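A single protein chain has been omitted from the complex, and every remaining protein chain is retained in its original position.
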Amino acid sequence: MTPNEQSISAARKAAEQWATRDTPFIFDEWYVLGFSHEFERTLVKRTVLGRDLVFFRTEGGTPAAFDDRCVHRSYPLSRGTLDGDTLVCGYHGFRYNAEGNVVEVPSQKSCPKGLGVHAYPLCEKGPLVWVWMGDPAEADEGKIPDQSWLTSSDWVTNQGYMRMEANYVSLHENLLDLTHLSYVHAKSFGTPDYASAPYQTTVEEGYFMLERHVIPTRLPPVWAKSTGLEDCANAARVAKSEFLSPALHETTATFYDNDLPAESRPEFSARTAHIITPESKTSTHYFVVDGRCFATDEDWITDFMHEQLLVAFKEDIDALEALEVTLENWNRPLYEFSVASDHASISMRKYLKKRADASEVKLHRRLHEGCSVPPASLNQHKEAGAAAK
Amino acid sequence: MTPNEQSISAARKAAEQWATRDTPFIFDEWYVLGFSHEFERTLVKRTVLGRDLVFFRTEGGTPAAFDDRCVHRSYPLSRGTLDGDTLVCGYHGFRYNAEGNVVEVPSQKSCPKGLGVHAYPLCEKGPLVWVWMGDPAEADEGKIPDQSWLTSSDWVTNQGYMRMEANYVSLHENLLDLTHLSYVHAKSFGTPDYASAPYQTTVEEGYFMLERHVIPTRLPPVWAKSTGLEDCANAARVAKSEFLSPALHETTATFYDNDLPAESRPEFSARTAHIITPESKTSTHYFVVDGRCFATDEDWITDFMHEQLLVAFKEDIDALEALEVTLENWNRPLYEFSVASDHASISMRKYLKKRADASEVKLHRRLHEGCSVPPASLNQHKEAGAAAK
Partner (left out) sequence: MTPNEQSISAARKAAEQWATRDTPFIFDEWYVLGFSHEFERTLVKRTVLGRDLVFFRTEGGTPAAFDDRCVHRSYPLSRGTLDGDTLVCGYHGFRYNAEGNVVEVPSQKSCPKGLGVHAYPLCEKGPLVWVWMGDPAEADEGKIPDQSWLTSSDWVTNQGYMRMEANYVSLHENLLDLTHLSYVHAKSFGTPDYASAPYQTTVEEGYFMLERHVIPTRLPPVWAKSTGLEDCANAARVAKSEFLSPALHETTATFYDNDLPAESRPEFSARTAHIITPESKTSTHYFVVDGRCFATDEDWITDFMHEQLLVAFKEDIDALEALEVTLENWNRPLYEFSVASDHASISMRKYLKKRADASEVKLHRRLHEGCSVPPASLNQHKEAGAAAK
C-alpha cells in the first residue's frame, strides 16, 4: 500500500465507527411519541423508528400505543374506533383491550386466547409521552432523561412540532456543533463571531456537551429584545449544547452584560428541549419545548421567543434536508473530513453507532424468536391453524 | 426449540402456503382485459399482470391485443395509428397485421419474415373481452367461467370500473369474507347483525363459496328501497359469495319477507360480477357488472342500485388501499392469525398460491426458452444480425 492508500484506509476504518444515515435505529431507548395533549379519545397514527403505531388515551386517562396492524388481516387499527377502552378494528370488528389483547371476535362466540398486538410501554412525564421501543421487559422509566425543568414553576415554556425530511443523526450533530450559527442562522440568531469563539467540551459515555463563550458580542434581535440588552456592546452569550440521549438534546443560552460585576449582574437563561424521534431513515419528528427562567410573566416574550426560535429551527431543517439529498445522490465512496471542533460530535456519533450495533443484535434475536408479538399470543397459532383447516 | 418457537414455526410454515401480495401472478388464466365497448377503432393501453398491452378492434369487429412494445426499438405501439387492420408504429412506421406480425418495414422493400409481437388470445363474451395471459397453445375458452346471466333477458345489469391501489388477493379475500360488512360498510349496506350471522361454506378445487343467512334482519336502505321491504322487521338477507376463478368473484344477495310462507313469498335477487384483473403487485383493475332479476323494467332501481353499490365498493377499495400501505410499511416477520370464519378464504388463498407456483414454473421455462415472442419470429434474429454487421 502506498502512503495515500494507508491514510485513506485509516480514515475509512475510523468513519465506520461513527453513526450515519445508514446506521440502524436504536430500539432499546425511550423516545417521545407525542405531546400529552395529543393523547385523547381518538386514534392517532404515528410512525416511529420505521414502525407504524396507533395511540390513544383510555377513559381512565392512561395513554396506550400499539402496533398499528390488526393480528387478523393486518388492517391498520388507527382506522378503527374506540368503544370505551376497547379498540374496535375497522375491518372485521376484532376488539382489543387497552393492553393490546384481543377480547372479542364478532364472528364467533368464543374468543381466541392469548391473541394480541404489541402494546408499547409508555411513560407520561409533564407535557411529554415517552415510548419504549425495545424489549418491554427492559422498559426502565429511570432511563428517561430528567426534564423536570419543563414542569418547574421557575420556567415558562412553549411547544412546537416540525417534521424534517432528514435522518436524525444529522440533527444531533447539528445541535452539538454550533459553528454553523454564523452561516445557517446568519439572518436569524447567529452572529459572525460565533464560529470562532472559544469553546470547551465534555465527553462521557452517553453524555456529550459543548459550550461556547461568545464574549464580548452584540446579541441578535431575538435575545437582545427578550433580555433588554439591546444597547449592550459588551454582552456575553454562553451557549451550551447537551446530548442527553439518542432521543433528546438540550440547548441552553445564557446572556449578561459583561460590563457589570459577576456577583451582581442579572443573567438571562433560555433553554430548548430538542426532542428527536426518528420516523424513518430519511425523516424525523422534531418536537421542541422552549422556555426561559427570566421575566416569566411577560407573555409577549413567550410568544416572541417561540416564534423567532422556530424561524431558526426551520433554517436548520432546511439545511439538513438539503444535506440529506446530497448524501442520497452521492454514489461514490464518501469520507467526512473533521476538524478540531468536531470532537464532541464525533464522539457522540461513535456512541450512537455503538448503541445501534447493540440494538441490532438484540432486535435480530427477538424477531428471530418471534417475540414481536406478546408471548401469550403464541398459543393462538394452533387454534388459528385448526380454524383454517 | 421452545414450545413458542415450535408454534411460531408451524404458523409460519402454514402461512407460506397462502397467497399474499408477494405471490407472483397466475399467468395461465383468462382475465377480463376490458368491456366490449372499450374495444374500438383506437389504440388503448392497459397494464395487466405487470405487462403493458395495447388493444383495439379490427374493421371486421374482432378484438386484438398485443404486447405494447415494437420489436424494433421498443416504442409503445399504443402511440401508433390504425390503418385499416394494420397497426402502424409511431416511431419508424413498422406495420403489424391483426395477428401481431410485421408485414412492412418502410425503410426497405423486403419485409423481414417471421417478425412480430406477442398477440394475446382474446375471447369476447357478452359485455366482456377476456384475455389469456399464458401459453397461447393452452388458451381453452372452455375455462372461462360461465357468466351467461349477464346476457340473459331475466336480468337487468349495469357496469362500472374502479382502479384499486392494492393487490388483487386482498380483494378476493374481502369478497369471500362478509363479516366486514358490519364495519367497513356500516354506513352503506352493512348492518350490525351481519358479522355474527350463521354461515356455511363450500370448498372445492377452484371453487369457494360462503353463504350467510341474516334472518331476521332489517334491510339497509339500498335493498329496502329496491325491494320494497322497507317496513319489514322480519326480513331475510341471504348473501352468497362465490370465487369462480382468480379473475372473477360473484356475489348474490337474496331478500324476502320472512313472515310470508316459503312457497308463495316473492324473492328478490341481486348479483354482482366482481371482475378482478391484476394490474401490478399493488394495483388492480376492478370491473363490476351488477344486476337484478326483479322489477327489471323499473329504471330508477337500475340506477339507484348501481350508484349505491359503487359507494359500498369504494369503501372496500378505501379499506384495501389502507391495508396495502400497512403491509408495505411492515418491516418485520408477519403472521396472520385466522379465525373459524376464515376457512373459505384461507382455502381460496391456498389455491391461488398453488396456481401461482405452477404458473411460475411454466413461465420461467417459457421465458428461458425465449418464447415470449412468437416462435416464427426467431428466424429474424439472423437477418437482423446480418443487417447490423
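Chains here go by letter, A and B, matching the order in which they are written, and residues are numbered from 1 within each.
Just so it is clear, contacts are C-beta pairs under 8 Å (C-beta built on N, C-alpha and C of every residue); 3 or more make two chains touch, one makes a residue touch a chain.
Treat the numbers as computed from the prediction; the structure is a model and nothing was measured.
Among B:Ala10, B:Ala233 or B:Leu367, exactly one should touch the missing chain; which is it?
Touches the omitted chain: B:Leu367.
Just name the one of B:Arg79, B:Lys143, B:Arg218 or B:Lys314 that touches the chain not displayed here.
Result: among the candidates, B:Arg79 touches the missing chain.
I need the residue numbers on chain B that touch the omitted chain, in ascending order.
Residues touching the hidden chain, for chain B, are 47, 50-52, 68-69, 71-76, 79, 88-93, 105-108, 112, 115, 367, 369-370, 372-373, 375, 377-382, 384-385, 387-389.
Name every residue on chain A in touch with the hidden partner chain.
Against the left-out chain, chain A lists 4-5, 7-8, 10-11, 14, 173, 177, 179-180, 182-184, 195-196, 319, 322-323, 325-327, 329-343, 346-347.
Quick note on the criterion: only the chains that are shown with their structure count from here on.
Between chain A and chain B, what's the gap in Å when you average each chain's C-alpha atoms?
Distance between chain centres, rounded to whole Å: 46 Å.
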